[in-house]
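Beneath this line is the structure, given in C-alpha cells, with notes to follow.
Of the protein chains in this complex, all but one are displayed in their positions.
Each chain gets a letter, A, B, C and D, in the order it is written, and its residues are counted from 1.
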Amino acid sequence: EPLRIAVASNFKPALEQLLPAFSANHPDTKITLSAGASGQLFTQVSQGAPFDLFLSADAVYPSKLHAQGLAFAPLPYANGRLLLLSRTPASQWQGAVQNAARVALANPTLAPYGAAAKSLLEGAGLWRQPNLKAPVLASNIAQVQQWFDTGNVDVAFAAAALFKPDDSTQVFDLTALLEHPIEQHLVILKRSRLQASATEFCDYLRSQPVQQQLKQLGYSPIATPNREAADI
Amino acid sequence: MSLRANIKVLSGSLDCALPATGITVIFGESGCGKTTLLRTLIGLEKAAGSIFLGSTTWQDAQRFITPSQRHIAVAFQEPRLLAHKTALENILLGQQNTTKACHYDAITKALDLDRLLHQKAQSLSGGEQHRVALARALSKDACAVFLDEPLTGLDQQRRKAAMGLIQQAAETKPVLLVTHQLDELLALAQYLILMGKNQTLCGEIDALINEPILTQQRGHEYSILTGPLQPNPASDLHAIDLGAGQTLRITPKIHAAGTDKIRVAIDARDVSLSLSRAEDSSIMNILAAKVVELQPAHEGAIKVTLNLGSQLLRALISSHSAQKLALKPGLALFAQIKATVQIR
Amino acid sequence: MSLRANIKVLSGSLDCALPATGITVIFGESGCGKTTLLRTLIGLEKAAGSIFLGSTTWQDAQRFITPSQRHIAVAFQEPRLLAHKTALENILLGQQNTTKACHYDAITKALDLDRLLHQKAQSLSGGEQHRVALARALSKDACAVFLDEPLTGLDQQRRKAAMGLIQQAAETKPVLLVTHQLDELLALAQYLILMGKNQTLCGEIDALINEPILTQQRGHEYSILTGPLQPNPASDLHAIDLGAGQTLRITPKIHAAGTDKIRVAIDARDVSLSLSRAEDSSIMNILAAKVVELQPAHEGAIKVTLNLGSQLLRALISSHSAQKLALKPGLALFAQIKATVQIR
Amino acid sequence: MPLPAASVQAILLTLELAFISTLLLLILATPLAWWLQKSHAWYARVTEIIVALPLVLPPTVIGFYLLIAFSPNHWLGAQWLAITGQTLAFSFTGLVLGSMIYSLPFVVQPLQSAFAQLDKGLLEMAQVQQLNLAQQFRHIIFPLCKRGFIGAAVLGFAHTMGEFGVVLMIGGNLPNETQVASIAIFDAVESLNYSAAHQLSLVMLAIAVAALLTLYWRKGAAR
Partner (left out) sequence: MPLPAASVQAILLTLELAFISTLLLLILATPLAWWLQKSHAWYARVTEIIVALPLVLPPTVIGFYLLIAFSPNHWLGAQWLAITGQTLAFSFTGLVLGSMIYSLPFVVQPLQSAFAQLDKGLLEMAQVQQLNLAQQFRHIIFPLCKRGFIGAAVLGFAHTMGEFGVVLMIGGNLPNETQVASIAIFDAVESLNYSAAHQLSLVMLAIAVAALLTLYWRKGAAR
C-alpha cells in the first residue's frame, strides 16, 4: 500500500524535488501524490478520502481536521511566498493590477494563496472595483501560473514556488505585505494505516537540510524545525 | 383440423368453418379488408370474436394466443425479408425451432430460387423477393398457411409452379390465400371468402361462383358442371359423365385421387350456341341443351341459361347472334364449349 | 420526342428508338433485369451507352444528367410513399416545382382514391398504396413516364381504370411500362422490349407478338389481323376489312381517331375450325381459310396456320380434332373466331 | 429561501451556453453529417476521424490545447485579440467555441446514424419528383430522421450542460460570463458550502425534470 499524500498545489513541484532523497532511504515506502487546492483536498479528506498525510497551504484546514478528530496535531512544514507577476512594467504592484488586461488569482474560497491575494487587494481597495476588470479565479494556485505562462493573463498572484524567473516578467514579492503570513501546515490523518511511514516522512520534511533546501524552492524555512515531532 | 372463425371484420362479421385441407381464397376489391382479415386470423390484429383451429382455441372471449403460439406459416403482402441475410438464411429463419427438418430444396427448385440462395435479399429483384417470402412460408412446418397475394410480381411460369406448391401444401392443412386474379381463384379455390362493401360471404366455390362480388369484377358468369371422371387409357382426353346421357371431355390437370366426382368451371363467354350439331368442327365439346331463360347482360350481350338435362350451363352471346338464332325459352339447340377449367 | 437508347443491359445490349407517344411494354420473366433497365433509363443506375429523349441528351460518353433534370415521372415497383404524409401530400410531392398546375382530381377519381386522400400513407392497404404511387406518377408533369408493374395488387375494375389513365398519358408522351400480365401487354403495348436470358429484343408489337420469349410464357401464339375500320352506325358491331373480301366484326374499344387501320390480336386458342360454314351458330366471325401448315405444339395440341386470303391466322386445336377433320395443307375450311383483342 | 443572484446567473448562463452551442452545432453538424454519410472520398474519412476526436479525448486535453490556442502567443488568440480587443480565454465566446468542439461528435453521431438508416428508395423517389435539396430535407430527411435530430439536440445540449473540464480550464470562474452552474456547484461542494450546493443542484434538477417532461410530453403527443 502506498503512502498517499494530499498536497496543496503550490507544494507539489517542491515535493517532487524532495522525494528522491527520501525514497533512497526508505526504499519500501512507495509514495503517491494527489494535488489540488487546499480547500478541495480538505473536503475530500473530510469525506473519507484515503489519504495518510495532508500538506495544506495554510494552518486553518489542518487545524479544522484536528478539531474534527480526523487528524493528529498540525505541524508547520514551510512558509509560502506570494508574488505578483506582471508582463507589463510597473513601479508598484497596485499599478500593475490597475493597468492589467486580466488579473488571475487562485479561488480564495479554496486556495490559501488566493485568499492571501484577495486580502491584499481588499486592503488596497482594488477588490471587485467596478472600474477594474473582474479577476479570473483559478481552481488552485498552479492554474494561475499556467494561465500566466500560456499568456492568457498578464498579471497574476502566484506562488514563488511555481515561478521560474525570466526576463520579460516583472516580479513583486508581496509576502512581507501580508497581514497573515502563509504558514503551511501538515497533518497525519488518524485513519491512516501507515502512520509510521507518515511520521518518518514528516520528520524528513521538517528536517534541517530539507528546510534549507526549501529556500531554493521558493519557501522560507519554518522557525523551529523538527522540535515538536516527538509529540505526534 | 379445420379453421373456424366468428369475428368482426370491416364490413360486418364473418362466421365460417373452413375445410380442414384445401385452399380458401379471400377475394375482394383493393382496400376491402382482406389483409386486415388475415392479420386478425393470424393474431396480429385484435377483433372481437372467436377463432379455433381444430380443437385449439386461438382466440375467444377469455383467451388469446400469440401468433408464434399458433404455429402457422405466413407470406405477407410485402416480402418482409431481412435485407442483410441471404435468400436461404431468410427461408430458414426460425426453422431450427420446429421439430421437423426443413425440406426447402423441392420448394426452392420449383420456384427457381436455387441460383439465388446465397444472394443477399437486398439485391434480389421484386419478384425474386416475393418468391423467397413464399418459399419461407411454404417450407415452414405449420398447422395452417396464410398467403397474402403470394403470386404478385411473378411471371406465368413461376406462377404456375407456385400454384402447384400451394396446392401441395393444401393437401395436409388449410391454406388461406388472398388474390385479385380470377384465374388463380378458379385454379386454387375450394372455399371462398368474398368481401364486399356491406357484407362478407363464405362458402364452397360452387355456391358463390356467380355472386355479384365476383361477377362485377370479371363482367360475366361461370357455370360449374360436375360428374364422375371416366378415364380413357387410350387418350389423355377423359370424359366426365354429366348425367342425362351427356359427357364432357377434358384433359384433367388435377388427378383427384380418391374423389370420383370432378368439377369443371365454364366461362359463359366460352360457350357458343348453334342450332345444329356441327360434326365437322374442331370444337370437341358440343352438348345438346334447351334454352331456359334469356337475360340482357351488359350492352349488346345476352346471358342465356341452358339446361343440359340434369345440370345448368350459362352462355354469354351477342344480342345480334341471339336475334339471328331466334333464341327463346324452350328452344333446343347445341352448346359448344371452347374451354374448361377444372376446379377443386 | 422519342426516347432512343443504346445501352448495356444484363443480357447484352439494347438499341431501341421508342415511339414518341404510346406505350412501350417491357416484358420478361422475374429477375431478367426489367427494373434494372428502367433504372438505367431513369438515370438511377449507370450503364455504358447513350440515351436521348428527342434532342435532349440524357446520357452519352461525355454527359450524364441526373434523374431530376430528366423531367420524368416514375412509379417504382414498390410504392415508395412517405408514410407520415397523407395520400394527397404524397401525390403533390414536388409538384409545386413544375410550371404547370397539377390536375390530380381526374386521376384520383378514376383510381378511386378520393375517399383516401387525407389518410396517412402508412394506414393505406397494399393496393391503395400502389394506386397512390401510380396517381403521383400520372399527375406529374413529365416528358416521359416510367411505370414498374403499376397494376400489381389492383382488382379488375381498378386495373381497367388505371389502364385507361395510362393510355391517356401515352397520348402526349412516351410511357414505358413493366408487366407480367399478357392481357395488360396486349391491351396497352404499341412497342415491346422483350428481355430474355441471352438477348433483348425490341420492336413493334406485330413483329414480336410470337417471339418465343412471349409464347413460352403464355404457351400459345397470337395472330394479328389488321385492316381499315368500317363503322356501322346502326350497331356497335363494326367491321374490319381484312382484304380478299373477308371482314371481321368487332366492338371497338379504342376509338382510334385518325388511324383508319385497326389491329386485332387473336389468341390461337380462340380459333376453332369447321369444314362447313355453321350458319346457325352464335359465333359471329366465321372466315373462309386454307390450311397452310400443321405443326405439333405441346402435348395433344396442333398448331394450324391458315391463310385468310391476304393475312395469316393461327389456330391451336387438339390433335384429336385435327385427326377427326383430316386436316392437311391446302384444305379449305372455316375458321371460327371466338374472341378478339383490339391492340394499338 | 430565494435563490441567491449568483446562482440564478450561473444557471441562466449554463442554459444560454448550452442553447447557443447546440443551435450552432445543429446548423453546422447537419450538412457535415450528411456529407460524411454520403461521401466515399478519403478526405471524408479523415474528416470523420477529426470530428470524432473529441469523443475519445478527455475534456482536459481539449481544454489544454484550447488554452494554448487562445493565448495571444498563438495565431488564433492573437487574431481574436487584434479584432475584438479581448482574449478568447475567460470569455463567453471562448466557452461557446470550446463547447462546440467538445460536443460536436455528440451531435454528428446521431445524425449520421439516422442518415445511414434513411430509406434510399425514398431519396430516389424525391430525385425523380424533382425535389430540390431544401425540399428533400423538409419533406423526407427531416421527418424521417426526426428522432436522430432530437437525439442530436438532446445529447449535444446535455453534453454541453455537463461540460466541466473544458470550462474549468478556460473559464476563469467569472460570474455572469464563464461561471456556469457545474463550476458553481463544484466550488460550493469543495468549499463545503453544502446548502448552496443543494440549492443549486435542486434547481438544476427541477429544470431538468421540467425540460424532460416537456420533451416527452410532446413526443407522446406525436406518437
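Simple rule for what comes next: contacts are C-beta pairs under 8 Å (C-beta built on N, C-alpha and C of every residue); 3 or more make two chains touch, one makes a residue touch a chain.
Not measured: the values here are computed from a predicted model.
Colleague: Tell me the shown chains the invisible chain touches, ordered by label.
Modeller: A, B, D
Colleague: Going by the contact rule already stated, which one of D:Ala29, D:Leu174 or D:Ala197 would touch the omitted chain in the full complex?
Modeller: Per the contact definition at the top, the residue touching the missing chain is D:Ala197.
Colleague: For the chain not shown, which residue from A:Ser86, A:Asn140 or A:Thr169 touches it across the whole complex?
Modeller: Of all options in A:Ser86, A:Asn140 or A:Thr169, contact with the hidden chain holds for A:Asn140.
Colleague: Quick one: say which of B:Ala20, B:Leu93 or B:Leu312 touches the chain that got left out.
Modeller: Counting the whole complex, the residue in contact with the absent chain is B:Leu93.
Colleague: Of the residues listed, D:Ala5, D:Leu23, D:Ala41 or D:Val209, which one is in contact with the missing chain?
Modeller: The missing chain is touched by D:Val209.
Colleague: Contacts of chain D with the missing chain: which residues?
Modeller: 14, 45, 48-49, 52-61, 63-65, 67, 102, 105-106, 109-110, 113-114, 116-117, 147-148, 150-151, 154-155, 157-159, 161-162, 164-165, 168-169, 180-183, 185-186, 189, 197-198, 200-201, 204-205, 207-209, 211-213, 216, 220
Colleague: Which parts of chain B are in contact with the chain that was left out?
Modeller: On the side of chain B, residues 42, 44, 66-68, 71-74, 76, 78, 80, 82, 84-85, 93-95, 97-98, 136, 140 touch the unshown chain.
Colleague: Hey, which chain A residues sit against the chain that's not shown?
Modeller: 2, 4, 9, 12-13, 16, 32-36, 44, 47-50, 140, 142-143, 145-146, 149, 162
Please note the rule applied: only the chains that are shown with their structure count from here on.
Colleague: With centres defined as the mean C-alpha position, give me the chain A-chain B separation in Å.
Modeller: One centre to the other, that is 94 Å.
Colleague: If you average the CA atoms of chain C and of chain D, how far apart do the two points sit, in angstrom?
Modeller: Each chain reduced to its C-alpha mean, chain C and chain D end up 58 Å apart.
Colleague: Which residues does chain A have that touch at least 2 chains other than itself?
Modeller: Residues of chain A never touch two or more of the other chains.
Colleague: In chain B, which residues are in touch with two or more of the other chains?
Modeller: In chain B, no residue touches at least two other chains, as defined above.
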